[in-house]
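Below is one structure; the comments refer to it alone.
Yeah, one chain of the complex is gone here, protein chain that is, but the others are all in their spots.
What follows is chain A.
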Amino acid sequence: MPKQMLKGVLGFVLVFLGLIGVNAQEKYIDKNGIIIFEASEKLFEEVKATNETVTTIFDAQTNDIASLALVKAFRFKNALMQEHFNENYAESDSYPKAIFKGKLVDFKLEELQTESSKVNLKGKLAFHGKDKEIETIVTVQRAGDKLAILGDFIVTPADFDIKIPKIVRNKIAKEVQVKIDFKLAKK
């Protein structure tokens, strides 16, 4: 009888430890992720900005992924363009962040080998007070405790209720290409 009890307790402890272990190693974080967006038109000045301090958290247990970019951290080559972007288009004083919340659909981290694999990323991008559903294929690669996520998708200014004045309409592309480059480390 005591032996049986001991077994039970031992089993319980093992399961408990296992749970702690699993919980402790499921989060992947990147504090310096890169997002580049580009809406350049041929013959006109480049409309392109880079943010190199994007935060991304991936939970390998639920496949939930959340990404946050501070709008003011997007840098343009042209400072004046950056100012216009912040003041007239993104209105970053009123809407300081862009947040993506979504999932890596049917992704199984434990089955991921070192070679990269294509994964469906689905979620919602909130920017300028508007939400936009995003669905795209990203490349996920694992190297030890690191996880790289690379991809791109297209949005339009209208998706986020951003009006482009007529005078610059032919200098800004109708479609904005957004590229993501995240390198997450296990925490």
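The rule is short, and it goes like this: a residue touches a chain if its C-beta (ideal position, glycine included) is under 8 Å from a C-beta of that chain, and two chains touch if they have at least 3 such contacts; residues count from 1.
As a working rule, contacts and distances are computed from a predicted model.
> Among "CheY-P phosphatase CheC", "5-oxoprolinase/urea amidolyase family protein", "tRNA_anti-like" or "ECF transporter S component", go ahead and choose the protein name stored in UniProt for the chain not displayed.
For the chain missing from the view, the UniProt record says "tRNA_anti-like".
> Tell me which residue among A:Thr55, A:Ser117, A:Gln141 or A:Thr156 touches the hidden chain in the full complex.
Among A:Thr55, A:Ser117, A:Gln141 or A:Thr156, only A:Thr55 touches the chain that is not shown.
> For the chain that's not shown, point to the residue among A:Leu43, A:Ala79 or A:Ala143 touching it.
Touches the omitted chain: A:Ala79.
> Against the chain that's been left off, what residues of chain A make contact? List them.
29, 31-32, 52-53, 55, 57, 66, 68, 70-73, 78-83, 93, 96-97, 185
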